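Below: one structure in structure tokens.
A protein chain is absent from this complex, but the other protein chains hold their places.
Chain nomenclature is as follows: A and B, assigned in order of appearance, with residue numbering initiated at 1 for each chain independently.
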Amino acid sequence: MKDTQKQSSLAIGILRGIAGFVVLILIFLLGYIFITGLPNVSWHFLTSPAKAFTAGGGIGIQLFNSFYLLILAMVISLPISIGASIYLSEYVKDNLFTDTIRTSIEILSSLPSVVVGLFGFLLFVIQFNFGFSIISGALTLTIFNLPLLTRNIEESINGVSSDQLQGGLGLGLSKFETIYHIVIPAALPGIISGIILCSGRVFGEAAALIYTAGQSAPALNFGDWNPFNIDSPLSPMRPAETLAVHIWKINSEGIMPDLSKISSGSAAVLVLAILIFNLSARYVGRKVFERMTSAR
Amino acid sequence: MIGKAKYSKDRGFSMDNQKLAKQLMKKSKTARYERMGKLGSLAMLLLIMVIVIGIIVFVTSKGLTMFFSDHISFKDFLTGTLWNPGTKTPSGHPAVGALPMIVGSFLVTILAALISTPFAIGTAVYMTEISPKRGAKILQPVTELLVGIPSVVYGFIGLSLVVPFVRNTLGGSGFGILSGTFVLFVMILPTIVSMTVDSLKSVPTFYHQASLALGATQWQTIWKVVLRAATPGILTAIVFGMARAFGEALAVQMVIGNASLMPHNLISPASTLTSVLTAGMGNTVMGSLQNDALWSLALVLLLMSLFFSLLVHFIGRRGSFKK
Partner (left out) sequence: MKDLDLLNKNNERFIYQFESGSNILMATKNLKIYYGDTLAMQNADLQFKKNSITALIGPSGSGKSTFLRSLDRMNDGVAITKGQIYYRGIDINRPEIDVYEVRRRIGMVFQRPNPFAKSIYENIAFALKRRGMHDKKKLDEVVEKSLRQAAIWDQVKDDLNKSALSLSGGQAQRVCIARALAVQPDVLLLDEPASALDPISTAQIEETLIDLKKDYTIIIVTHNMEQASRLSDYTVFFNLGQAIEYNTTKEIFTTPKVKLTENYVSGNFG
């Protein structure tokens, strides 16, 4: 009996060690990224364009591209995901059709992002002749984003009590109206957290973009906001290297003298952005919930 | 469908009732909303399905081009060890041997999973069984954060820390399978942890109580009861981790050295399917043999990903707590 007790406490001690080790890994990772990276981050770094051969370049355009692509991808994927998750959570019955659909969403979510990127390359860049462009990138990111966003929204919808749906139906509203105008608003805290978490994932994605949005960031004219001009920041047809792609690109073939400074600075900015996405997902979701349930 | 004439004749209702019957039988705006909404949301769902089918069909047909248009044999592709499409091997076969990449992909994936699994299970057990409070407060956010860190950042850290470390301790260039494994280990660890936590949490509490009541120690309970009961979920978690490792492109590509050679040891430059794809796709011309060969690699990647999905499905079917 004593032996088994000893064995038990030993095993549990080892487990504690392992858990501590994992925490140490994270602390080390974050510490390394921020300690080496943050000193290189300045307002100039965040706002000025990159330089290919000389020191002193920034990540201004890449940062803008990342946000612009993120917003476009979200705007395209939200209606699709909301529609699909409404159907999945409220209309499907258990049959072969449902099984097929759920399986295909599962498959999409586990596809390597490089495969999604290659498909986007084939379809948008080549077939539709969009070239390496914001629009190709945004559509590819949409495909990459759809399965996870759909699952997140579906879970949030399922989390709303069926009493709400019953209440709407009892008033003579249609099922869809009730879901769209009552259930979805009630699910908003979860949906918003889900959107922010997915945003973090999209923001950091690079493999799906290198052959769709391209690996170059031509100079932009930030005075021109007409999306039909090719050097306007809003132009959907211009190539757009994002921050994540930039990190990969300069580490693989960059030749500027301050390469290590730029890449560690970029990594710090990227991780900081993800950190903000992660933390705000919890915070915003909770705030929305509080606002909905309490007095204004 | 509207049988109001017959209806009023049958029952002989007053004028009032005929008016009401008409009102009740008119398709309301609400009914139209319902139809449109339902069809619209179904269309969105079907769109996703079409995309998935599109990906599979497109990549498959591009991936098979090399075999059917360029008349390369599957055998040369799967067993050849020389990768230089467009040229011939010394023995006269086309140099499209993908074996080095296939081996590279499997090596990094399996090694990373082997190292990650004990760490992941240990952490997950700590989070759910030993210190749930600290688990929820510290480790849960930690794993969520680790899941969220983009793969290029892992690649960057691999490049600036792991590669020099391997170079300085074991010699060589530092690029190779070992560095790739290290990077992937850290990358898939949080994925496996969080999924294992979910499956451990789904073990009913009366399993613990029954076991502890029988006089088993905490460790015996964890080892013999909880982990046993959660095995299907844990397996799923590991397969998910492996799928992620197998499909990861940039982080691996940055540290593995990108030499399409059979790996002789863990510290010589090697390559994986994804690394060759990302490095090569931009340097080939659509429709050329060089390009077709890359698409064949993409097909292998797709098939492996489908295989992992199937495996997850299969394990899930035999899961213990769902019926």
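Definition applied: a contact is a pair of C-beta atoms (placed from the backbone, for glycine too) under 8 Å apart; a residue touches a chain by one contact, two chains touch by 3 or more.
For clarity, every value in this text was computed on a predicted model and none was experimentally measured.
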item: Among A:S42, A:Q127 or A:Q166, the residue in touch with the chain that has been omitted; value: A:Q166
item: Contact residue for the chain not shown (choose from A:I230, A:L279 or A:M292); value: A:M292
item: Interface with the undisplayed chain - residues on chain B; value: 1-3, 7, 11, 13, 17, 20-21, 23-31, 34
item: Positions on chain A where the hidden chain makes contact; value: 161, 163-164, 166-174, 177, 181-182, 185-186, 188, 291-296
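We adopt the following convention: only the chains that are shown with their structure count from here on.
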item: Between chain B and chain A, distance of the C-alpha-averaged centres to the nearest whole Å; value: 16
item: For the chain B and chain A complex, residues of the former touching the latter; value: 30-31, 33-34, 36-38, 40-45, 47-49, 51-55, 58-59, 62, 118-119, 122-123, 125-127, 130-131, 135, 138-139, 141-146, 148-153, 155-157, 159-161, 186, 189, 193, 217-220, 222-223, 240, 243, 246-250, 253-254, 274, 277-279, 281-282, 286, 295, 298, 301-302, 305-306, 308-309, 312-313
item: Complex contacts: residues of chain A adjacent to chain B; value: 4-5, 7-9, 11-12, 14-16, 18-19, 21-23, 25-26, 29-30, 32-33, 36, 79-84, 86-88, 91, 100-101, 103-108, 110-116, 118-119, 121-123, 126, 143, 146-147, 150, 172-177, 179-180, 197, 200-201, 203-207, 210-211, 215, 244-245, 247-248, 251-252, 260, 263-264, 267, 270-271, 274-275, 277-278
